[in-house]
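One chain of protein is taken out of this complex; the other chains stay put.
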Amino acid sequence: MEKSKRISYSQAINDATSQAMKMSKDVIIMGQLIDYSSGVFGTTSGLINKFGEKRVKDFPAAESLMTQAGVGAALAGQRVLLVHIRIDFMIYSLDSIVNWLSMWRFKSNRESNVPVVIRAIVGRGWGQGPQHSKSLHAWFAHLPGIKVAIPATAFDAKGLLLESIFSEGPSIIIEHRSLFNLKDIVPNRPYRVRYGKAIVRRKGNDVTLVAIGCNVIDALKAAKILKKDGIDIEVVDPRTLTPLDRETINKSVKKTKRLVVVDPGWESFGAASEIITSVTTRQNLHLISNPLRITLPDSHTPMSLALEEKYYINAQKIVNKIKKLLKK
Amino acid sequence: MEKSKRISYSQAINDATSQAMKMSKDVIIMGQLIDYSSGVFGTTSGLINKFGEKRVKDFPAAESLMTQAGVGAALAGQRVLLVHIRIDFMIYSLDSIVNWLSMWRFKSNRESNVPVVIRAIVGRGWGQGPQHSKSLHAWFAHLPGIKVAIPATAFDAKGLLLESIFSEGPSIIIEHRSLFNLKDIVPNRPYRVRYGKAIVRRKGNDVTLVAIGCNVIDALKAAKILKKDGIDIEVVDPRTLTPLDRETINKSVKKTKRLVVVDPGWESFGAASEIITSVTTRQNLHLISNPLRITLPDSHTPMSLALEEKYYINAQKIVNKIKKLLKK
Amino acid sequence: MKKFSHKNISKIGKYKIKIPKRFDKKLANRLFRFMLRLRICELYLEKEYHPADQMKCPVHFCVGEEAIPAVLNELLIEEDFLFSHHRSHGYYLAKNAPMKKLFAELYGKSSGANSGIAGSMDLSYTKKNFFAGAILSGAASIAIGAALSLSLKPKSKAIAVTGFGDGATEEGLFWETINYAGLKKLPILFICENNNYSTYAPQSKRQAGMSIAERVRSFGVDSKQVFGNDVFIVYQELKKAITKARKSRTPFLLEAFTYRQSSHVGPPNDEKVKYKSKKEIKFWKKNCPVALSERVLLMKNFLKKTDINVIKSEIKKEIKSCFDYAKNSEYPSLNSWDDLNLSHNSPLADKLLLDLDKTDFDIEQQTEVSKGF
Partner (left out) sequence: MKKFSHKNISKIGKYKIKIPKRFDKKLANRLFRFMLRLRICELYLEKEYHPADQMKCPVHFCVGEEAIPAVLNELLIEEDFLFSHHRSHGYYLAKNAPMKKLFAELYGKSSGANSGIAGSMDLSYTKKNFFAGAILSGAASIAIGAALSLSLKPKSKAIAVTGFGDGATEEGLFWETINYAGLKKLPILFICENNNYSTYAPQSKRQAGMSIAERVRSFGVDSKQVFGNDVFIVYQELKKAITKARKSRTPFLLEAFTYRQSSHVGPPNDEKVKYKSKKEIKFWKKNCPVALSERVLLMKNFLKKTDINVIKSEIKKEIKSCFDYAKNSEYPSLNSWDDLNLSHNSPLADKLLLDLDKTDFDIEQQTEVSKGF
């Protein structure tokens, strides 16, 4: 049995980072304000004291350059962890991500690999508004050449971060801020959670509910509520979108014959449609009801609490939609 | 009967721009090199002579600013047409598009609307390579607050450009360079092609083939070949992705009971999966075979001709895949 | 002192403010009143903000940075465009947008400036050509477009103005903006409120070389540094710059040294991060725009203590009524997410364009493969 402790999602990230930096001197971290006590919601606090400013680099408000600097540093031997306190600010660096980072290996015919890990935090609630809350995971999953993780638990957050840092290619980890205080049993030792391996978080026979990122916990809560009504939900958490574990999802649907996807992104052209398509293109005739997606509307995020409540997904909304689906 | 002439896709764009600028003094156009005789593949040639440098503005290599300048100018009363000779260069301006342009109306609670039209050209062939050939239409279609058109014919190119310029909100028009020399009968007078209205380019009973952008012509060619084998294809061209005409697509599939999507974008988390999902979430049980997508692989674009041939879709590849689907 | 920096400013000790000769008394009093109103507004908002937590909206308060908005309020005309960064309240009021609609916005109410959809960071008031947003350097760059458009209108005297912090100048987009302003000689006024911090990081940790004002000048945009808490100097400099911009359509950047007494964003209070020295806090409190001008106005007898008390109670009354307005307003309801995001009306297209359509297309053509670029 591994020694472990019950810690929060943000502590798990801090833990993984600190461990990685201890294990390899090549690991450096860059980001705005990572060296202050507040430490990006606690995920980087204390690193500056342990590893010094050569390896813990506060960065000017120049997101685009930061990613490019990551690529260059990786070429010269570093393993680079970049932190964006909001994915919205990271959009300034999309050119770097799309035109450089994601195609670096490809362009060099696999000879040059850049271990750059980007942590992108998605805000939610308390009136964050449209410039502080987008979850663009579907965009990055569409882009070739970069792995995409979207961990829902502290255990996965640590394992996927370590795996990303010590792998050879670039990756983006989407972190939903609303998960940061959620606790989980996390092993002390450094371990890996592999890309492309979904996890069945709850077994069930009636419906396969694929849930992404911060909606995993909502899905599990919904499943618990539905159980009372005798509806038996299997909850699958893909954990990574690139690569996407299509097999595990398809296997589950083969059993349940029903597919619902809950995705904290915009509906159209989003992650939910990929997951549905990855099932229907394989075993469409096997399904006994239309697949269903539960997503954000095709809208930017409103500030007002009253509208946030309508905008975001919660367990009860999932319950209602699944009940409606089964009534049909 | 409307007076019309047979002109190329690029001439149609030039025609529409010139007409729009004549019809309204508010229309201005900005872009790198739009005022040279070469005129962005002929689409802007001659405008500088007709309208002068106050309205035809060559821009420094500052794509990000150009979009922001578009927003500001629109606020002060212009109708702005922005031209990017490659969508790849436009990626520098994604912050402007995502964090500003696309949410401008939303943030103002509909009070402030910015008529900014972005023409984004997608390169293809002759070794353009990965930094000159991405087709990111799925990204823009996922983003709320901005309309997305992807015209396949000269007729649609003119009609959608005029419609975009004289509408109130922002839009992105994705233009596949490989279509620029294709000719079509185009009315002389200014007309509109509306967003959200797909077109059935060919009627058929056996398979609904939804084709996007430059693949529309491949799809039509494939349909013609398949006809010889007695396979009757209905080809639907959505023309715009936001809004997407889900009704026309669903109506067609209701008839044919089979859906194939051909999409000049990367496979995973792309436009094809949205179109498939928009059908399967509505009438899954009605289909008699798995839906199929024919797309680019999840890969950046290789330079070498030998690999380009493997990478890109053509009519014959479509024919083969549809035959295989029907054999099952 | 010619070249300012936060390092050398704190050596001043006590700033000697003067009212310039022949400075209009009413104007001086108006500037003071604006600053006082903004100050009290922000202080009351801060107080109500937390721990009540009824305004569920991240807010960047601007206590200590009142001089620039006060001056803009005097010098801007309706038609001018004003673009602000995240620290938006002062600029909003500078454009004479209604205070009560600001309060209602923070409470997320439908009577808010943006019906509660935007909040403090993304505040706008279209009717007065005022727009804000949080992504750094965004507002400054959008201003370019407004200036460009205004420069096309030969009769217009209007200009584009944009206010932002020292941090915003680190974004590359800012330098694209400055290059273009210098190249095209646009009627645009850049106001950089240099408060030394980008969140907690001081300027010296983020920028080296010459000052922001000097950097800007190397791109062909004229600029000047001032002690930004001296409202009279700020007035004189901006008056000059704005008059020139209206007439000869040229860009200008003012780098105004000032200080944010508020937390970067509230809540939480950010004192525990300990990024500010006690000494500097003391210096800047003593030399804040309100204190400095109050002192000199009293000294010069432009105002009496009692006048100030009257003003204060007027302002407090206004603020109370704004709170009442905000608290008593409804939350927004929602008709359509779609309509909120996309405009489907197109009156101009309806007027100008024919409805035509066409299915057929000649498929016996070869698609072209273009050579080279």
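Just so it is clear, A, B and C label the chains in written order, and each chain counts residues from 1 on its own.
We adopt the following convention: contacts are C-beta pairs under 8 Å (C-beta built on N, C-alpha and C of every residue); 3 or more make two chains touch, one makes a residue touch a chain.
Computed from a prediction, not measured in an experiment: that's the story for all the values here.
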Candidate in contact with the missing chain, chosen from B:P115, B:P130, B:G145 or B:G159 | B:P130
Please pick, from A:G39, A:P130 or A:P144, the residue that touches the omitted chain in the full complex.
-> A:P144
If the hidden chain were put back, which of A:I91, A:A141, A:L162 or A:M303 would touch it?
-> A:L162
Could you please point out the chain A residues that touch the chain left off the display?
-> 2, 23-24, 28, 41, 54-55, 57, 60, 62, 64-65, 68-78, 80, 95-96, 99-100, 103, 105-113, 123-126, 132, 144-147, 152-153, 155, 159, 162-163, 166-169, 177-185, 187, 189-194, 197, 199-201, 214, 216-217, 220-221, 224, 242-243
In the complete complex, which positions of chain C touch the hidden chain?
-> 50, 53, 56, 58-59, 170-176, 179, 182-183, 206-210, 214-215, 217-221, 264-268, 371-373
Chain B positions in touch with the non-displayed chain are 32-33, 36-38, 58, 60-65, 88-89, 91-92, 125-132, 297-300, 302-307, 310
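Criterion: only the chains that are shown with their structure count from here on.
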Starting from the mean Cα coordinates of chain A and chain C, work out the distance between those two points in Å.
-> 35
Residues of chain B that touch at least two other chains are 95, 99, 103, 106-107, 144-145, 242
Counting only residues that touch at least 2 other chains, which ones in chain C make the list?
-> 115, 117-118, 122, 133, 135, 172-173, 340-341
